[in-house]
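Here the complex is missing a single protein chain, while all its other protein chains stay put.
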Amino acid sequence: MSNEIEAIQDPGLPAHVHREADVDPIAEKRAERQVAILFAISALGTLLLIYSYVFVPQDLFIFVPVMGDQNAHQLGLGLGMAISLFFIGMGAIQWARTLMPDTEVVAHRHEFRSPENEREDFVKTVKERAGTAGLGRRSLIKKSLGAALGLSALTPLLLLRDLGPVPSKELEKTSWKSGTRLVTDPGNRPILASDLEVGAVAQVLPAIAEGTERALSDIGKDAVLLIRLRPSDFQLTPEKFAMTHDGIIAFSKICSHMGCAVALYEQQTKHLLCPCHQSTFDVTRGAKVIFGPAARPLPQLDITIDSEGYLIARAPFSEPVGPSFWERNSQ
Amino acid sequence: MKRLSRYRRHKAAAPLLLVIALLAIGTTFSVASATVKQSPTTFARSAAIDEGKQLFLKGCSSCHGLNAEGGAIAPSLIGVGAASVDFQVGTGRMPMADMSTQAMRKAPVYNAEQTSALAAYVASLAPGPAIPEDSVLNYERDGNTAEGGELFRNNCAMCHNFAGQGGALTQGKYAPTLMGVEPKHIYEALITGPQSMPVFSDKTITPAEKLSIIKWIKAAEKEPNLGGASLGRVGPVTEGLLGWILGLGLLIGVAVWLATKAR
Partner (left out) sequence: MTKAEKTLGSVANYVDERTGAAAWMKKNLTKVFPDHWSFMLGEVCLYSFVILLLSGTFLTFWFDPSQREVTYEGTYAPLQGLKMSAAYASTLHISFEVRGGLLMRQIHHWAAIIFMAAIVGHLLRVFFTGAFRKPREFNWILGVGLLTLGIVEGFLGYSLPDDLLSGTGIRIAEAIIQALPVVGSYLAFFAFGGAFPGESFIPRIFTVHVLLLPGAFLALITIHLMLVWYQKHTQFPGPGRTEKNVVGYPLMPTYMAKAGGFFFIVFGVIAFLSAVASINPIWLYGPYTPGQISAGSQPDWYMGWLDGLVRMAPPLETHAFGHTISWNILIPGLIVPGILFTGMALYPFIESWFTGDKREHHLLDRPRNAPNRTALGVMSLTFMMVSLINGGNDIIATHFSMTINQIMWGTRIGIFVLPPLAFIITKRLCLSLQRADRDLVLHGTETGRLLRLAHGEFVEVHAPISAEKAWTLTSHEQLPALELSETDSRGVRRPGGIKNKLRLRLSKAHAVAVPKVSADDLKEIEHH
């Protein structure tokens, strides 16, 4: 198409236009002064930095409009550094723009592809060299090399094996056992059923022996949220209802989607919301997912009270808590 | 007072609670009116209840019912207690201006005296959480900031954000910011569970722990910006926005200047 029709012609590089500083000595002096001033501002910035580091106490706060109360030490250091660096750059660029040569230079490009004969020769050589190694013919060598390379890739996999233990049943277990008391988090105080009003929530963990410490990995599976509703609010199957106690229902706080703590309980709607990905669970229907990406309800903990009236777990969780994994039997 | 409130939900303690509630209202009332230093007489108490009832009939009964029994669009107020009234009315949430959204904090419609009269009236209907006395609210003395921070992150941050700036709930509801809220109102919200907020019982979070939470919130409120403008303390969203607009914007600006020919 464009071959047949005559195209508009390239007028070639436009003529060079001189800058003021190129032709006018006064402008040149002015440009020189501008660059020097920019560098001088940079020096002032460094002085501000040194002053702030040495003389401004770290707990001094000053009021800055728009930004509010600011730490003078941090602000002085930062602004000093910013000014000192920024104006070195400005000076250098202004120097290049006004005083260094600004005539556009043309350099030639060559096509990367070598001349036809050279390239053909090269391709031929590669083929020949490969041929002398007999890559195509000696299939036994090729296959055994492939197998050896493939096997050797197992080495790093093997050596990385001791990074951690195998999961075995770890992901399916929590510290909750039949009879474990529910205690407040933080505080570790046992909870009477009567401690919770209707509409109340409590963050709880399983009781631990006096003097022992909780590992974070235990909290990551054990955290439970207690919610008290009116028993008439529930729309649960008889089995699930039997797992509640006097309107108190307990759910794993670890989201069944990606393991964030689900604890945004809305008292009026009785919905639980996960702040990470906005999965919404309906507490009255056993934490059924009503919105968002989670695919399973939060596991419910079977609770009752012991002889002293404190809330305890009647049984451990009947399913693994937290996000899904391949070995999880979710049926 | 602390020991008493531990048994507040005990059935036998209900009449006792009523007395305490009335005492508390009376005290608040007397402080507000600043005329009587002595405990109010029975007469003054019933006068406050009467005044509250009049205010209620005028300003609240159209939604909450003539006897505060609730209606189609508003809950019953029987048994919500004086603390609930003091919170809702004292923070300007009630009366609601716009029924379509959740009640939000605004300038209160009723003055302190009227608020305590309304509280006295609602508290007279059935026992409920009382307004905490000022002596109970000495968070500076009884609270612990670090402990409060831990409690806050465990119980409050999921809705109100790590710095108490508030956050989104479902269907357009939101947890409001906690900045600038009076300690008394925070305390009342914890024990009454207003709107979407659940109740935090005195057994699971003790009154002393509640004061720690308040102390932490007040510390966060007063905390000056240590590393520059706070960007709203809402996390990486505003940081990313500023990085693109101001950071890359400034750099592109300089690049454009760099690539233009000087005069």
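By letter and in written order, the chains are A and B; residue numbering begins at 1 in each of them.
Assume a residue touches a chain if its C-beta (ideal position, glycine included) is under 8 Å from a C-beta of that chain, and two chains touch if they have at least 3 such contacts.
Computed from a predicted structure; not experimentally measured.
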One chain isn't shown here. Among B:Thr91, B:Gln114, B:Thr170 or B:Ser201, which residue touches it? B:Thr170
Candidates B:Ile131, B:Met158 or B:Ile214 - the one touching the absent chain: B:Met158
Pick out the residues on chain B that sit against the missing chain. 145-147, 149-150, 153-154, 157-163, 166-168, 170-172, 174-175, 216, 219-220, 223, 225-231, 233-244, 246-248, 250-252, 254-256, 258-259
Note that chain A touches the chain not displayed via residues 1-2, 5-14, 53, 58, 67, 73-75, 77-79, 81-93, 95-97, 100-102, 104-109, 111-113, 160-161, 163-167, 170-171, 185, 203, 205, 216-217, 219-221, 223, 253-254, 257-261, 263-264, 275-279, 289, 291-296, 322-331
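The definition used in the following text is that only the chains that are shown with their structure count from here on.
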Mind pulling up the chain A residues that touch chain B in the complex? 17, 19-21, 31, 61, 66-71, 74-75, 78, 89-90, 93, 97-98, 102, 184-187, 189, 191-192, 194-203, 227, 261, 263-269, 271, 273, 275, 278, 280, 291
Quick check: in the complex, which residue numbers of chain B touch chain A? 9-10, 147, 150-151, 154-155, 158-159, 167, 169-171, 173, 175, 193, 195-206, 209, 224-230, 254, 257-258, 261-263
